[in-house]
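What follows is one structure encoded as structure tokens, with my remarks underneath.
With one protein chain held back, the other chains of the complex are shown just where they sit.
All chains are identified by letter, namely A and B, in their written order; residue positions are counted from 1 within each chain.
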Amino acid sequence: MSHALVLHEDRYFDSDPAQRRIARDLYALVKDLPILSPHGHVDPRLLAENIPFPDPARLLVIPDHYLFRMLYSQGVPLEKVGVPRIDGGETESDPRKIWQTVADHFHLFRGTPTGMWLKHELHDVLGVRERLTGENAMAIYDQIVEVLGRPENLPRALFERFNIEVLSTTDFPSASLEEHRKIAESGWKGRVVPSFRPDDVTDLMYPGWGRNIEALSEASGVSCETYGGYIQALENRRVFFRSMGATATDHGVFSPHTAGMERHEAEKVYSRALMGQATQADADRFTGHMLMEMARMSCEDGMTMQIHAGVLRNHNPEIHAKFGLDKGCDIPVAVDMVRNLKPLLNQYGNHPNLTLIVFTIDETVFARELAPLAGHYPAMKIGPAWWFNDSREGMLRYRRMTTETAGIYNTVGFNDDTRAFLSIPARHDLARRIDARYLAELVAEHVIDMDEAGEMIADLAYHLPKNNYQF
Amino acid sequence: MSHALVLHEDRYFDSDPAQRRIARDLYALVKDLPILSPHGHVDPRLLAENIPFPDPARLLVIPDHYLFRMLYSQGVPLEKVGVPRIDGGETESDPRKIWQTVADHFHLFRGTPTGMWLKHELHDVLGVRERLTGENAMAIYDQIVEVLGRPENLPRALFERFNIEVLSTTDFPSASLEEHRKIAESGWKGRVVPSFRPDDVTDLMYPGWGRNIEALSEASGVSCETYGGYIQALENRRVFFRSMGATATDHGVFSPHTAGMERHEAEKVYSRALMGQATQADADRFTGHMLMEMARMSCEDGMTMQIHAGVLRNHNPEIHAKFGLDKGCDIPVAVDMVRNLKPLLNQYGNHPNLTLIVFTIDETVFARELAPLAGHYPAMKIGPAWWFNDSREGMLRYRRMTTETAGIYNTVGFNDDTRAFLSIPARHDLARRIDARYLAELVAEHVIDMDEAGEMIADLAYHLPKNNYQF
Partner (left out) sequence: MSHALVLHEDRYFDSDPAQRRIARDLYALVKDLPILSPHGHVDPRLLAENIPFPDPARLLVIPDHYLFRMLYSQGVPLEKVGVPRIDGGETESDPRKIWQTVADHFHLFRGTPTGMWLKHELHDVLGVRERLTGENAMAIYDQIVEVLGRPENLPRALFERFNIEVLSTTDFPSASLEEHRKIAESGWKGRVVPSFRPDDVTDLMYPGWGRNIEALSEASGVSCETYGGYIQALENRRVFFRSMGATATDHGVFSPHTAGMERHEAEKVYSRALMGQATQADADRFTGHMLMEMARMSCEDGMTMQIHAGVLRNHNPEIHAKFGLDKGCDIPVAVDMVRNLKPLLNQYGNHPNLTLIVFTIDETVFARELAPLAGHYPAMKIGPAWWFNDSREGMLRYRRMTTETAGIYNTVGFNDDTRAFLSIPARHDLARRIDARYLAELVAEHVIDMDEAGEMIADLAYHLPKNNYQF
């Protein structure tokens, strides 16, 4: 039996009629605003080359760890959905079989954000009008293939149809940004900007750190044989990134520990690292030190600085060894922002030139730590409800836990943090709907007036990211 | 003035009319499904002997630490409600007086799950139609005594009326399971199965550990004078438990720390313990090691493994010394599941033969840790909202915090964890109502369709426990 796939126009709004009416009105104010995507992982080649998307499996399944981790958790081997093995070992290569496996397990996504996004993508982008099941999987496969082949569904056409004003990618400091250059020089007017993420050279334990340092030397033309050269090379690359349109840096750290080291200490640790003798303790201190350095540079060059912390990466070594990074086994841990960020905030948090956006997946720190910190330090802002929290419930809890202490004006709007290009409108739409729902509640309960809510929803959807990411 | 005791048919559903209608329809689908009680503490003698329940005080008050701890917190001495003292000292022995004391303090339970369960028991099982007060306490006492004397309220009759399909008890490895055998051989078709809980021999600091080891030797017929013998004895008892219908093991630990020890180390620690020389540090390591061993055995024999962690037992030594274990002074603490479970999950979490059910009372870990872990590892499932959380608000928060990341299919349904036989239907009914309420919200907000919700409510109430506990 087949079921219609419907995207209800009131979805995710509270079912109380009074609230729903208000939410609908607020949502209407922002649903057609351009999308700002200030923090994501879309491959810029997609838009540089503008070739048609491949089949449903390679488009929607293989690159999406949100999706295949759920199948894995229910006993479906990653090989069976075509996730490539590091050793080149055999995995399913028939996209139809992969799609069939996903369809057979589609009930697993009931009530999850992945389910909501996929429904949106299938319906609004790919024109599917039946709920995906094991039975209709092949028919829907054929339909998607047909749709993807149409010229109006080429990446750049979709970029425009999605009404994306700015799309930011995430790039290592040694990146040539060749694809960004190609896009800029192509005459196409889509704005795709890089952001500067130096984890691969600031974390001494990063895989291939030595090679990354060499690449940094090469890219910058500054020898990184000394700590001084290394710092200069980073400054040099920031200049280059800014010249290519970057407005922000991004720092993914396990712990948000920050603390400056004396120059000679930093030099010593850096030297040890060059000789391959750095310890984990060295790396932890050096990362904390480099966050201080990055804040200093941001005060100087004005780039917005993002720190996200609190994920234990590759919790499952078997999967990591077989399939590599980002395979759905990154698990949140509790973090202490208050003591860890203190040195950085004390030194740079009062600086008028710094915008520091902090986020994490430990949502207990939203109300306890992030809101009070952002509600005091002029430089600090609270990043979005991140990762496992960028969901219907997660985003609503985020608003409830941050607004009262920090207001909405110490937050920076939504970011999609996604590799999945097709999911961008779905994710922003969900975020806008949850904000509309949250504000509708405030209006219905007479906390704010409707005109205030109207300004706030536009601020959340557009002006706050625009200002804080300097677009 | 007396008030009618009413169980409203829409209780615990959201008051929004749209949601309530849906919740009612969903609840109707499961309210008559059989009860699976996969984790509890009912004394099997009750069903082996099938003799009438005693008076209200001995039935509802003295064995229920949920109830008497609340009275104690408001200054009522435990002696006054008949809780037996270890030293045999005097406590109230008149059940009427005890019942009167409870009735005089019944307002304390307003808004609490204990209040909700008691109302259900009084109304549905015992036929009471007036709200319990100090004034009507004796009349209600008489009524309950009369009701308990009727043949249709004998334990087995109630088991059938409650529509219990399986009731699992919790048993030490040296337990003879004599009562289970009696029930099985009695011809009565009620299914009462043991579960294997070896805490008394895996925790070297467990009261009477030495005696417990002797009992294990005796029960298994395998000498536990060596570590090797001890392991073999445990394996032997697992075989016996399985032969008696057990499908699961259960492990209550303070910390969820897991880590295998080298064989010779484990032997050394075990020897020290036999000589009465084990330290707390030894015990902590050994417990973590034995969880690894238990996971290994579960991979081999297929028994579902439950770990619950994070309770500081006997916080109040005065009460512990006077009245013993389980007297309402067990207090939750924050736990770290991510790092502590890593060794076990790394070694066994990808194993197709393991079902590992984890729960705790620190609800901050539901969203942050348990849902991401269960949403990745095939072996791991999230246990229910436990203990202080198996309540109207607690279970709703649990669904909100786990579903989006793990889906409902990485959870295992409700367990009542109760000593109070009469409260079993009340607890399952509350759980089913909260699940109906949660799913009704998803339907009303157009997250899922009604047919999906219909499948999900049945999965939550019946199929998930059935499958995960292998009933």
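Methods note: a contact is a pair of C-beta atoms (placed from the backbone, for glycine too) under 8 Å apart; a residue touches a chain by one contact, two chains touch by 3 or more.
These numbers were taken from a predicted model, which means no experiment stands behind them.
When the whole complex is considered, the residue among A:Asn316, A:Asn410 or A:Ser423 that touches the unshown chain is A:Asn410. Within the complete assembly, residues 16, 18-19, 334, 336, 338-339, 342, 345-346, 349-350, 352, 364, 367-369, 371-378, 380, 400-401, 403-410, 441-442, 444-449, 451-452, 455-456 of subunit A touch the chain that is not shown.
The set of subunit B residues touching the chain not shown comprises 3, 6, 8, 10-16, 69-70, 72-75, 107-113, 116, 131, 312, 315-319, 328-334, 361-364, 388-389, 391-394, 397.
The definition used in the following text is that only the chains that are shown with their structure count from here on.
Each chain gets one centre point, the mean of its Cα atoms, and the points for subunit A and subunit B are 40 Å apart.
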